[in-house]
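One chain of protein is taken out of this complex; the other chains stay put.
We just call them A and B in the order they show up, numbering each chain from 1.
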Amino acid sequence: MNIIVCVKHVPDTEAAIKPLPDGSGVATDGLNYVLNPYDEFAVEEAIRIKESGGDSTVTVITVGPEDATKSLRTAIAMGADEGIHLKDPAFLETDAQGTAAILSEAVKTLPYDLILCGKQAVDDDCAQVGPALAERLGIPNVSVVTRMSIESGKVVAHSELEGATQVLECTLPAVLTAQKGLNEPRYPKLPMIMKAKRKEIKILDAAALGMSPEDVAPKAKRLSVSTPPPRRAGRVLEGDVAEVVKETVRLLKEEAKVL
Amino acid sequence: MAAEIWTVVEMRDGEVRIPTLEVLGACRRIGDAVGAKVALVLAGKDAEPAGREAAARGADILYLIEHEELAAYRTEPFAKAIADLAAEKKPNAILLPATSQGKDLAPRLAARLGTGLASDCIEADTDSAGVLTFTRPIYAGKVLEKISIPEARPQMATLRPKIFAPGEADPGRQPEVVKVAADLSPDVLGKTVKETIKASTGRVELTEADFIVSGGRGMKEPDQFKILEELADTLGVAVGASRAAVDAGWRDHQDQVGQTGKTVTPTLYIACGISGAIQHLAGMSSAKCIVAVNKDPEAPIFKVADYGIVGDLFEVVPALKNALKETQA
Partner (left out) sequence: MELVKETIGVIPTYLLLYAAFALAVLLFLRAARAKIRIVQRGRPENRSDRIGARIAGLFGYVLFQRRLPKYRIAGVMHMLIFWGFLVFALGYAFIIVTGGEIQNRLSGISGGSVSDIYATFQEIFGVLVIVSVIVAALRRHILRVPRLEINRDADIVLSLIFLIMSTHFLTQALSFSLGIEEYGWTPFSHGLSGLFSDLSGAEASGLFTALWWAHLFLIFVFLAYLPTSKHLHIFLGPFNVYFRSLRPAGEMTLIDIENAESFGAENIEDYTWKSLFDLLSCAECGRCQDHCPAYTTDKPLSPKQLIIDLKHVLFETSSNGSEVEENAASPLAGGPIAEDVIWACTSCRACQEQCPILIEHVDKIMELRRYLTLMEGHFPNEAKLAFKNMETNYNPWTLGWSERARWAEDLDLKALPDDEQADVLLWVGCAGAFDERNRRVARALVGLLRKAGVDVAFLGTEEKCCGDPVRRLGNEYLYQMLAQENVELLNRKKFKRIVTTCPHCMNTLRTEYPQLGGAYDVVHATQMLDELVRAGRLKPTSPVPATVSFHDSCYLGRYNGIYDEPRRVLRAVPGVALREMRRHRSTSFCCGAGGGRMWLEESLGTRINHSRIEQAAEAGPDTIASSCPYCLTMFEDGIKEKEMSETLRSLDVIEILDKAVQ
């Protein structure tokens, strides 16, 4: 079985993210990058399928800048076989739909039975690439998968909805996006980490994919980036229970807007 | 302008879900601002009454795409049916709620239409020409991004639930109902729904829960967690526990929030009788809003809580339950 996993190299979720002074984007210096946590579930699932028997290969693929190779190597250290880096200055500005287009151009040239992605990237939080990629390849997709199993050319997947889980049966090939809880990603073994460091990664640019600048230009354009209104200082309320509770609920509703 | 702004309907158990009405409300406001027509697009089966009722809350048009294969939601047939209609009607914008379904359908639809999509927006404004500007959180809400889709059409976006005011029922508005046929050949279909499993207690998994109520050592006894469970049932949320409560055997390790338990990112986290030691904070400090209830005013948790209530949790929590119940009603 040929499994392709789409991954992204993203800043660590605990990083302090600030807009650039001119608000044109996010300040990236000093940020530590990791393999997108949701993609990790996808990689782990792919490797488990491979390990469960039969002759499978897992290929990880990413659209990203120079450093994105690191996340490919992380996935390879976990057990992926091959890595493909789609790297081009023109790719840096594209939007989520554009990323899906770029990926589809690369994936089209490969044999695949199953494509896995994380449900969203923790930097732009778009959650678009999975379904969009499926559309471009003309195959079905299942989103936010918490459990999956391959049974004779089909996949049975649990897809999370609000307050319920849908169990879907889907023909292969298909694109599935991984949700937290799909599995427990392994910690790479050191010998594999060392091997992954030396693994040759295939690099493809826009020309290699036959894509013009128009093909990858973003359709959703960023206008500016700003900080949200500051988190108001914590308020401690004391006093009559009924009143304090009433006030808290009011604040939750009107100020914090969480109710 | 004769252009249309569309809201795509999401149904559940034969009802139009509230997030759809919120999107409709936003579309109505945009439509009014630019003089565009607002259309509600309902792909489904035997849904006309529900569709009409929803459309009365702000739509000028109700597009009813009914087909056997649309009886239950599936990405591929829905995407095709709506895209076909869009290719015909060429709306200016298509908006969906950023629900599980919306987040599944919108990207596929956008790819099919070759357009751009702004996901999970918390603000949507328009200029006079009907070019929309969206504000959306990125990096888990640490920063906000303003984006627009200047050229590609239709502009697409998903709107975050519970932010936008739902459309108001307008007795003066009589939406035009347009029945649309869908061309759905079997090979479009791709998936079959085997079953839908409702979450057994109505409570969501801790790590993906939007609201969590957690108990710590201050709960004093396992039975006391009942009051938290009552609070949770009111809000339909998950019940967590600090390590102290798990260690004492009051709660299962599955419920543990913290360094050696689960890391949670809810919108609202209510910590009852939890001191706020660093191992616990490490598991919940990314919560959007933290409420702490503790009788010790020095408890470290008050340093991170947005709202802290110093008091006896056995008095506060039941009162909270009642107050919250009232807001829901």
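Quick note on the criterion: a contact is a pair of C-beta atoms (placed from the backbone, for glycine too) under 8 Å apart; a residue touches a chain by one contact, two chains touch by 3 or more.
Keep in mind the model is a prediction, meaning the values are calculated, not measured.
> Of the residues listed, B:Ala165, B:Ile197 or B:Ile278, which one is in contact with the missing chain?
The single option touching the absent chain is B:Ile278.
> Of B:Val180, B:Ala244, B:Cys272 or B:Ala292, which sits in contact with the chain we cannot see?
If we include the chain that is not displayed, B:Ala244 is the one touching it.
> Out of B:Gly141, B:Gly236, B:Pro300 or B:Pro318, which touches the unshown chain?
B:Pro300
> One chain is left out of this view; which of A:Met1, A:Val34 or A:Ala196 touches it in the full complex?
A:Val34
> Tell me which stretches of subunit A touch the chain missing from the display.
These residues touch the chain not displayed: 12, 14-16, 30, 32, 34, 184, 186-191, 193-194.
> So that we can see where the missing chain sits, which residues of subunit B does it touch?
Subunit B touches the chain not shown through residues 217, 244, 247-248, 259-260, 263, 276-279, 282-283, 285, 300, 303.
Going forward, only the chains that are shown with their structure count from here on.
> Any idea which subunit B residues touch subunit A in the complex?
For subunit B paired with subunit A, touching residues are 75-76, 79, 99-101, 103-108, 110-112, 115-120, 133, 136-152, 162-163, 189-199, 202, 204-205, 207-208, 211, 236, 267-268, 286, 288-291, 297, 302-312, 315-316, 319-320, 323-324, 327.
> Can you name the residues of subunit A that touch subunit B in the complex?
11, 13, 16-19, 26, 95-97, 100-101, 122-136, 139-144, 156, 158-171, 174, 179-181, 218-228, 231-232, 234-238, 241-242, 244-246, 248-249, 251-253, 256-259
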